[in-house]
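Note that one protein chain of the assembly has been removed; the remaining protein chains are unaltered in position.
Note that the chains take the letters A, B and C in the order they are written out, and that residue 1 is the start of every chain.
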Amino acid sequence: MNGQDPWRAQQERTAHVPEATPADLENVDAILFSTPTRFGGATSQIRAYIDTLGGLWGTGALANKTFSAMTSAQNPHGGQETTLQTLYVMAMHWGAILTPPGYTDPVIFASGGNPYGASITANGEPLSEADKASIRHQVRRQIEITRKLKAQ
Amino acid sequence: MNGQDPWRAQQERTAHVPEATPADLENVDAILFSTPTRFGGATSQIRAYIDTLGGLWGTGALANKTFSAMTSAQNPHGGQETTLQTLYVMAMHWGAILTPPGYTDPVIFASGGNPYGASITANGEPLSEADKASIRHQVRRQIEITRKLKAQ
Amino acid sequence: MNGQDPWRAQQERTAHVPEATPADLENVDAILFSTPTRFGGATSQIRAYIDTLGGLWGTGALANKTFSAMTSAQNPHGGQETTLQTLYVMAMHWGAILTPPGYTDPVIFASGGNPYGASITANGEPLSEADKASIRHQVRRQIEITRKLKAQ
Partner (left out) sequence: MNGQDPWRAQQERTAHVPEATPADLENVDAILFSTPTRFGGATSQIRAYIDTLGGLWGTGALANKTFSAMTSAQNPHGGQETTLQTLYVMAMHWGAILTPPGYTDPVIFASGGNPYGASITANGEPLSEADKASIRHQVRRQIEITRKLKAQ
């Protein structure tokens, strides 16, 4: 196995997933981005997608949706906080309503205590139960907040 | 008039305003902080107040409130964006729901286009009409979002 | 003239400029990045280049170089500070020695007072003399600091 093999395997596993287009964000109420870190920022692939959103932004269609973010890094302190911040800054430009998890559930503490969003130290191991619980909490809370905002 | 005079005048003008305590944040649904910048961060006075909030935070009473922020600086690019970011990072620790204005109204563009919050270049002049409109928009939008969240 | 025309003209004007490769950063002592903002971050094009630097980073060849950054945005407060911060975060991962200009010369104040780096409000007008002076100052200072670091 060489270094490219996991990449290729992942590519095959996800080959059936349609590539995101700006239209995917148009008629939704909640948006969650997850990206590994690249030197403390999001990957250029997700930034390339973000750069296609200018037209949608111009129509106001990105505003007033909820937004939260998740990330991973190879080192515990290798961008797990800063990468999330760069995504929240982006969402502020959209007029998003930001729903980072804070410490709104004990699972946040159990999974490393990142108040900005679920973040994983990517060491080749499967996600821990605490990490999974933290991810589920962040998503459920965002959905709950979104439902309240859209109920009226 | 020496440099201390405006400071003293402001102190006298605000002498009747009670000093904030942690209890002031306990039973509210929306929180908005406004602070001039000090080297790209909030003033130590407001940070001193923030440092008293640990107990309230520990009870979970700071969570799930909406939060937005405003600022001012002497230079157009002298911390008007970064100061707001430091306050949003803080609010993420609380489990706040962040409501920066984005570009959700034309008044944002007219007042300098700061999507993170109203921000003023403090040059001794009174607030412009555009700045006032931008401040009003940010507050109204936060209240509207807060009402929806608390309606149920 | 439609919206694509300036883009195409710029592409033709710069067609002779060789595309950057990781090798371009290997044997240099000072690095300066300049990018327009995209929602408070760098363009995906420059992030795509950054993503090719992992190998060079792994050899340690990116460390101990000086780094500074410049940017532009359509609005005065539309990411002119935050975009620069995302680039400095990136450079910290490299082990760079950061040389943002601060307020080390009066030209900084004259051009908007951005201590993080020269930043322009892109409104279709040519660069002002103050902006040009600010850019020159940032570059000269970085070179001066770099020379001292490499003199021994």
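FYI, a residue touches a chain if its C-beta (ideal position, glycine included) is under 8 Å from a C-beta of that chain, and two chains touch if they have at least 3 such contacts.
This is a predicted model, so every value here is computed, not measured.
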Margin query: Just to confirm, in the complete assembly, which displayed chains does the hidden chain contact?
Written below: A, B, C
Check: In the complete assembly, which of A:Thr43, A:Asn64, A:Gln80 or A:Thr146 touches the absent chain?
Finding: A:Gln80
Item checked: Interface with the unshown chain - residue positions in chain C -> 57, 60, 63-64, 85, 88-89, 92-104, 115-116, 145, 148-149, 151-152
Item checked: Touching residues (missing chain, whole complex) on chain B -> 38-44, 47-51, 53-54, 57, 78-79, 82, 86, 89-90, 92-94
Notebook entry, point to check: For chain A, which residues reach the chain that was dropped from this view?
Noted result: 40, 73-82, 85, 109, 112-116, 119
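In this text, only the chains that are shown with their structure count from here on.
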Note to self: Give me the superposition rotation angle from chain B to chain C, based on Cα atoms, as a multiple of 5 degrees.
What the structure shows: 180
Notebook entry, point to check: Same or different: do the copies chain A and chain C touch each other through matching residue numbers, with over half of them shared?
Noted result: same
Check: What is the distance in Å between the mean C-alpha positions of chain A and chain C?
Finding: 27
Margin query: As a quick test, compute the distance in whole Å between the mean CA positions of chain B and chain C.
Written below: 30
Note to self: Residues touching two or more other chains, restricted to chain A: which are they?
What the structure shows: 57, 89, 92-94
